[in-house]
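Every protein chain of the complex appears in place save one, which is left out.
Let's turn to chain A:
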Amino acid sequence: MKRRQLIVCLAVLVVITGSCRNWLDELPLNTVTEDQAWQNGSDAEGAVAIAFAIFRRALAGLTKDDTPATTRNGAWGDHFFWGDARSGDWITPNNDGDWQASFENRLIQRTELEPLTNWRLFYRTIEQCNLALEELPAITENFSEERKTQLLAEARFLRAMAHFYAARVWGDIPINLTARNVEPLGREPLDAVMRMVVEEAATAAEGLPWQYEGPRKTVMSRGTKGAALVLKAHAHMWLEEYEDASAVLQQVIDSKVFRLVTVDEFRALFDTGDSDETIFHLYYDESKGEYSDYYGHIMTYYLSNPYTPRTNLTLAVPRQRILQIYPDYARDRSDKRVAAFFESVDFSVSGTELRPIHADPLQNGEREIMFAKFRKPKDLSYSRMDAPVPVFRYADVLLLKAEADARLNRIPEALANLNAVRQRAGLGTYDRIDQPLVIEEVLEERRRELIGEYYRVYDLVRLGRLHEFNPDISERDERIGAGFVPVSREAFANNPNMTQTEYWQFNQ
């Protein structure tokens, strides 16, 4: 009897134990774990898309949500700081100290500028791509081989893109091509980074189509063959491999996927990016919920009433400088781009109403011309800022090829592309054939065409000529890295291999 009772008790214990086999498997309900995150095709789509989203935020600038080392509440549009602020063309009419400091290349002293020295979000983009490149090959569920090839190529493209963009900003940067790499990486020479970008972009281009199905705006916000090739060409330019750059760019031209749109079509190009001229931009669309408000978009600082509630201008190109950059306009008002890029607001009207825009874009005074290349609806609010952040477009391709060809002394080819862009702007053809003059003219045309699109400083730094245009940077300074942004203090944490750019070691 007693023995039987004992057996029953033990049996109960055994049954309980047996039924507990899955007791210890607890998984979250409102998110996924790493093991669950790479199951099927839609996981793969999401993983690659979100890498682009991180890159979009990287260009806008990191905030205190991204790292506690910074105190900045929202992104400022750091792509402008890196790509345009120091070109010497910009002023801050409302005397904003932080912007003024950035024009003068004082990038370390001000706490508020510290976030733009921090590359964390670039490496987060890179890590997300690394994870995708590592995990995607094993996914089979609802995932066609064709799509897999494309997504892998896109991840590879974006990884190279992030390295390329960071290298233009910081110069020598660490290269990270493996997932979960927590080794303290040192900085690699700029040439080595660009060499890697060339190879990776070439590999990516092989797996990418020229176009996907869908609206241009969406298609060109992702990695395509065109974007990868232009990236490769840009890297060649940094490596001074003009022959290669020219050849690659010719491929893009020959594809006939892209064209120069007319000036009348500029609003679609700059305000929405839904244009045949777009090659790679970062996607914003208010209707999809992907928009910026006060923080996070450079338009906050470019625009004022009637577009936003701002009554004065934070960023502008002074009137005299506009006339200097666009000499044709100064002479006979022929350059249509001035009217497309600049506006004069009637400041006499009360700031609580929608101020009218003068017919003459340069009617206002020296410090009162609004840079209105990118626009939003006129509604006196900061909401619905959804102009894309441009990275590559066709005019850039033509002018870059013109520069490469000019440097290779293929003047006719260079002039053909240069004149295509000039023609669109309503300018006469340029016909000087003196190589240095052509090179100079192409550079000036790039300045005119691409103003405020984050090219100018990179062009000047690539050529070592930033000091010619920025009075706060000397030739000697530029030689030791003054053209590049300093490396943030956070990058030195737990990384004994990190080094500061030479110039910034002595110019705290």
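Definition applied: a contact is a pair of C-beta atoms (placed from the backbone, for glycine too) under 8 Å apart; a residue touches a chain by one contact, two chains touch by 3 or more; residues count from 1.
Throughout what follows, contacts and distances are computed from a predicted model.
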Among "Response regulatory domain-containing protein", "Peptide/nickel transport system permease protein", "SusC/RagA family TonB-linked outer membrane protein" or "Tripartite tricarboxylate transporter TctB family protein", UniProt-listed name of the chain not shown: "SusC/RagA family TonB-linked outer membrane protein"
Per the definition of touch given earlier, which of A:E368, A:E445 or A:E490 contacts the omitted chain? A:E490
Missing-chain contact, candidates A:P28, A:P412 or A:P436, resolves to A:P28
For the chain left off this view, which of A:W210, A:Y291 or A:F469 is in contact with it? A:Y291
One chain isn't shown here. Among A:A85, A:A101 or A:I126, which residue touches it? A:I126
Pick out the residues on chain A that sit against the missing chain. 2, 5-6, 9, 12-13, 16-17, 20, 23-37, 43, 45-54, 56-57, 64, 66-68, 71, 73-74, 109, 111, 118-120, 123-128, 130-131, 174, 176, 180-185, 218, 221-222, 283, 285, 288-296, 383, 488, 490-491, 493-495, 498
